[in-house]
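In what follows, a single structure is set out as structure tokens and then discussed.
The other protein chains are all here in position, but one chain of the complex has been omitted.
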Amino acid sequence: MAHAEFWLPVRVYVEDTDAAGVVFYANYLRYLERARTEWFRTLGFARPALFADRLAFVVRALEIRYLRPARLDDLLQVGVAVVDLGRARLRLDQPVLRDGERLCEAAVELACLRRDTLRPVAIPAEVRRALARRPSGGRGIAGRGEVS
Amino acid sequence: MAHAEFWLPVRVYVEDTDAAGVVFYANYLRYLERARTEWFRTLGFARPALFADRLAFVVRALEIRYLRPARLDDLLQVGVAVVDLGRARLRLDQPVLRDGERLCEAAVELACLRRDTLRPVAIPAEVRRALARRPSGGRGIAGRGEVS
Amino acid sequence: MAHAEFWLPVRVYVEDTDAAGVVFYANYLRYLERARTEWFRTLGFARPALFADRLAFVVRALEIRYLRPARLDDLLQVGVAVVDLGRARLRLDQPVLRDGERLCEAAVELACLRRDTLRPVAIPAEVRRALARRPSGGRGIAGRGEVS
Partner (left out) sequence: MAHAEFWLPVRVYVEDTDAAGVVFYANYLRYLERARTEWFRTLGFARPALFADRLAFVVRALEIRYLRPARLDDLLQVGVAVVDLGRARLRLDQPVLRDGERLCEAAVELACLRRDTLRPVAIPAEVRRALARRPSGGRGIAGRGEVS
């Protein structure tokens, strides 16, 4: 039920759950970061490589809606869809699904920074090109689509 | 520089930081939860007490803006301000400050649920009364005020 | 360089690292737990299934030696080897490797408990049989062997 250009499967382990028997709300942000990292990797940019270029993508803002709880042992799909690509800013939709059912939806805004000054810098041309090569654009948090 | 009716001091430990030398973005949500818990406690409602009533406040949605990074050993102040109190829903502003400087601002929406059915239920009268007794209302994420 | 009957690949993400640029020492215990869970699954015992039987394996004691630090983006192998199988107790060796190099070695003692009373209970016969069917025994923390 969700559109995204990349999906990372994530298993829920004991470490992720809390005394309510569900995934602790902060831990979804760990999943989102893992999915972004693996998506970057598929684009050819491992974090260490970006770091070698003295760049980092950092989260500036995040909106997340918790729709249904994930539980111990669930196998989740964590998506990444580009919503907007600015000069030094990238906006992503990141849904979290279980068996096609949407548990969470997150809109994440990242800034491209120089690691030394922590100031915004233009996203490098090769990263832009890689993002442009992506199969298709996301449609925002309300978008419809399918798990690929 | 921030208005809130409750502030929890939080020290940044190694566990909170990441390889970029700053607090990992998900960990602010841990701080927010701690502050909400201690604020509830000052209102007379420890989590176990609420649980005894078969109720839980769960986060439905969250918006967070990361303005400046917190670092190892920083002493932060994590605030709680009521923005809106609905029948079964509570909206809070939760700023994170260091030396009066705003590092993060979060808007958090909580639902009051029955623990067995996970369905929304009216916030109990005594909780409402306690919230109404609070010294003063928050003014939303853009609000001005002082660290008390 | 390590003997184990099960290996789980684990990627190091930002969430796992700390301001020293390495994996935070507590987070290896998260990796160990993931490996035990997946190893149990290969034996035919998902945690929920055990729970249905009202049983849980809980860690009673743990010894861990940190030999070399793991870093962001490392791909680790986390092992499980049975060292001793008692009536209600299970001892495992759990090495953590990177490219065949041993980063950590852990000796873990688990107790089989009834979930309601939290008292020790004999490991069920089917679990014992599954453990006995395992290809070969571990040889303790100092053991030699190969990554399978």
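We just call them A, B and C in the order they show up, numbering each chain from 1.
Everything below uses one rule, namely that a residue touches a chain if its C-beta (ideal position, glycine included) is under 8 Å from a C-beta of that chain, and two chains touch if they have at least 3 such contacts.
Please read these numbers as outputs of a predicted model, since none were measured by experiment.
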{"item": "Touch list for chain A against the chain that is not drawn", "value": "14-15, 17-22, 24, 26, 71-72"}
{"item": "Residues of chain B (touch criterion as defined above) contacting the omitted chain", "value": "11, 13-15, 30, 33-34, 37, 46-48, 72-73"}
{"item": "Residues from chain C at the interface with the omitted partner, ascending", "value": "20, 25-27, 29-30, 33, 56, 58-66, 69, 115, 118"}
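By definition in this document, only the chains that are shown with their structure count from here on.
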{"item": "Nearest-to-centre chain - CA centroid comparison", "value": "A"}
{"item": "Length of the line joining the C-alpha centres of chain A and chain B, rounded to whole Å", "value": "24"}
{"item": "Inter-chain centre distance, chain B versus chain C - centres from mean C-alpha coordinates, in Å", "value": "36"}
{"item": "Distance between the centres, which are taken as Cα means, of chain C and chain A, whole angstrom", "value": "29"}
{"item": "Touching two or more other chains - residue numbers and ranges from chain B", "value": "20, 26"}
